[in-house]
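Shown here: the complex without one of its protein chains, the others still in place.
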Amino acid sequence: MPKHDGDIWRRIAWRNLWRNRRRTVITASALSFAFAAAVLMIALMDGMLEEMVSNGTRVVTGQVQIHAQNYDPERSIHDTMGGRGGLDVAALMDAVDAVGGVTGAAPRVYGGGLVSTGDESAGAVLMGMDPAREEGVSRFGAALVEGRMPGPGEIAIGADMAESLGVGTGGEVVLVAPAADGSTGNELFAVSGIFSLGMGGFDETFALLDMGSLQDLVAMDRDRIHEVAIAVERTGDAEAVADRVEEAVAGLSEGLLTEPWSVFQARLYFVTSLAAAMNTMIAVMIFGMAVFGVANTMLLATFERRREFAVARALGTSGGAIMRIVVIEGLFLGLVSLAAGAALAVPVVVYFHEFPLDLSRFVGTYSMMGSAVRPVLTAEYSWDGPLVSALALVATGIVSALYPAWRTLRVPPADALAGR
Amino acid sequence: MKTRYPTLVRLALRNLGRELRRSALTAAAMALGLALLIVSRTLSDGAHEDWIEAGVRLGEGHLVFNAAGYRDSESLEDHLSPDQVAASVAAAGLSELPGGEVNSVRIAARGLASSADGAMPAWILGVDPDVELIFSELGADVLEGRYLQQGDRLHAFIGQGMATRLGLRIGSRMVLTAQVAEGGIEGQLVRVVGLFRTGADELDDALVHIPLATAQSWLGVDGATSVATLLPHSAFTRQVVEQATAALARAGVDVTGWEESTPDLYSAVKMDDAGDWVFHFILFAIVALAILNAVFMSVLHRKREFGLLRALGLSARDTGLIVFIEGVLLTAASGVIGVSLGFALVWVFFRNGLDLSEMMPPDLTFGGIVFDPVLYPVIEVKHLTQSLFFTAVIGLSASVYPAWQAAALDPAESVKVE
Partner (left out) sequence: MEMKRSAQAERPARTARTGGAVSRGAPAGMPALCRTALSAFTLAALATLAAAGPARAQTDPRVLEIIDEVDRLMRGESSSGLMRMEIDTEHWSRALEMRIWSLGTEHSLVRVESPAREAGTATLMVENEVWNYLPNVDRTIKVPPSMMLGSWMGSHFTNDDLVKESRLIEDYDIVISHEGPRDGQDVWEFTLTPKPDAPVIWGRIEQQIRKGDRMPIWARYFDEDGTLVRTMNFSGFQVMGGRTLPTRMVMEPTDGEERTVVTYLELEFDVGLDEDFFSLRNLRARR
């Protein structure tokens, strides 16, 4: 065979493709649509899981946390990071901020106590925090239904607690909390705001204070904090970021423990894994149908070309050459279809990523979701999923074209021409 | 010309039979699509019914009867009198559902559980052991010891978390303290008879089941705080709530459905449902395209054939009808095959439940009753009908196009050799 052989085959294949334009358009549409559907489906499923994890971790806990090693599960007020002596909080925060993948970090102090108006009292988890830093980690700020985040001497409480205490923004409450030195801290605080996270009892039991105010209340130095909550860019990277954070802070103090959300939110991890498994099931079905659609169309298209192959055969083209044309045709068709599919899917994915579909109207009137939890369907970008689908779909197309071609070549051209 | 349907049907059948491969491929697209729709809807409906069922079993049932004002005050003062309890149970039975309902008469109280090791908040439920065994099913999966029995008095069935934190074992002494109906604080001795584990901390650390009679005498409540009703299926909820509400209009009893009593669960199910709709829409779309592709492909290669029919003297209308009848037959056959295939797949692979734990990270050791990773498919007639209807619509409308093509083409043009 001549040297420029490959070139000719390619030209023949390309011309074949456009000889029967309608058939090509139909097969290409099958392939491109299957690809677009696969890409969209993967993006939406990733988005759904990301949203689930986000709703679970971006509201309060963050995706990575640093604690003293013995802090959990007792969460004693005495088990501050760096032990009783505490540590250099500013240096710690600098070290955490510098880690790649970290988008926000917030130091926190916890205490337990009573929030009281005198007549009514409620047991509360008191969280001392830095409002500016919390903005990058939690959604307390966004969940304020009135007022603002607390400054020194102020407190923000949940809507349910506010209701049971009968107090609103601008009101005054007494905080009574056992302090680290055994005394009983008690102080008046002005209610600066009321938040509604709408989940898991936070609105009933959580109270936010300025970190310094809480440290004063429970008689702890400014060097003593219980937790650094960290937000990462993508929840899926939490493990890797946790490892890097652990390394970055290792030199600052003894006995620090860095954990990703899959450890400290084991239940969420379980539930999302369950959802992921369920999604995989549905994905397998959708993808299976897509593959079947492509195969089906290709089979139909190629079976209809038996005559054509037989004629080519009768005119002296070798079986190998015909198979080769079929493969090259399939490749061309695949590339064109993938491009078309991508052109179809990418705008939709980008749109849903930028403007997540609001599901709240499906959720209906009973929704207790506060402003912190977004009932939305969003799309996440990814590469490996679409790449694998592309390869799988093109391979399916080629194989399903080859099979009828190969069947045709097994019978003598005359029989094939006669339709036997 | 007069239309002879039997002849047209015969011709259509023969056409389908002659190109068996093409017919099979087209039918396969429809049948497989339908089967997958059935399997996938069945699984997601199963998942949702699982969630709802776990939620209402461990919560307040599909519907719950309370004395007016109780849901706001949560005070023992606002309890149901014995007459109201009886009226509630009667109202729950009005709908005479197949399979019947289960009514759990309960007294609920927030209090403290204490042992020699410490004390912690408790959510105390006075229950009828026999009823609760089939209601909450907490007793069906006992971690240690046994569930409450008829005749038990000073017995308590508690969660593993509470047992650990209070240092309790089977037979251990434990004191429950709560505000009683009269207002004072009273203690009640109970002994641990069994432990459960649901996997949900708020239950494992707080929930305590004690016999109803014990709760009644301790808390000074002669009736109950609630009657929780479990229905054979969540779909009956609205009907039963409406009937019971009407029946109890003057009885001072409020009826609340699970959507309202467990709004978090309802939102979660609704949200997931919305997500499922999107995925099923994608699946629908792929199925539709596969069918359309198959049809377009055959139209493309049958021009000659259509032309021949016309040339042999069939009217445009008859030619079109033949092609349409082919489509109808194909769709019908695919529908039957698809539904059978769908059910067969569900039966063969999922009749014992689909264990999702195999698809989850191996380091997960979570679980318990609430988070059962085994999924049981549920066949919802509504969704099954939807899938069938959809496939039929696609199949039939996809048959219109070639019929129209066959009718409209110019016989002379179409028989030309390509």
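For reference, chains read A and B in written order, and residue numbers begin at 1 within each chain.
Convention: contacts are C-beta pairs under 8 Å (C-beta built on N, C-alpha and C of every residue); 3 or more make two chains touch, one makes a residue touch a chain.
All values reported here derive from a predicted model rather than from experimental measurement.
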| item | value |
| --- | --- |
| Shown chains touched by the chain that is not drawn here | A, B |
| Residue, one of A:16, A:103, A:186 or A:317, that touches the chain absent here | A:186 |
| Per the touch definition above, residue among A:50, A:163 or A:204 touching the missing chain | A:204 |
| Among A:70, A:103 or A:116, residue touching the chain not depicted | A:116 |
| Candidates B:69, B:100, B:121 or B:232 - the one touching the absent chain | B:121 |
| Residue touching the undisplayed chain, where the options are A:13, A:60 or A:401 | A:60 |
| Residue numbers in chain B that touch the chain omitted from display | 110, 112, 114-121, 154, 165, 167, 171-179, 184-189, 201-202, 205-206 |
| Where the unshown chain meets chain A, residue by residue | 60-61, 72-78, 109-114, 116, 118-119, 121-123, 125-127, 174, 176-178, 180-184, 186-188, 200-202, 204-206, 226, 264-265, 267 |
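We adopt the following convention: only the chains that are shown with their structure count from here on.
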| item | value |
| --- | --- |
| Whole-Å gap between the CA centroids of chain A and chain B | 26 |
| Contact footprint of chain A on chain B as seen in their complex | 21-22, 25-26, 28-29, 32-33, 36, 39-40, 43-44, 47, 199-201, 259-260, 263-264, 266-267, 270-271, 273-279, 282-283, 285-287, 289-290, 293-294, 296-298, 300-301, 354, 356-357, 359-361, 364, 366-367, 371, 373, 375 |
| Chain B partner contacts - residues on chain A that touch it in the complex | 20, 22-23, 26-27, 29-30, 33-34, 37, 40-41, 44-45, 48, 199, 266-267, 269-271, 273-274, 276-278, 280-282, 285-286, 288-290, 292-293, 296-297, 299-301, 303-304, 357, 359, 362-364, 366-369, 375, 377 |
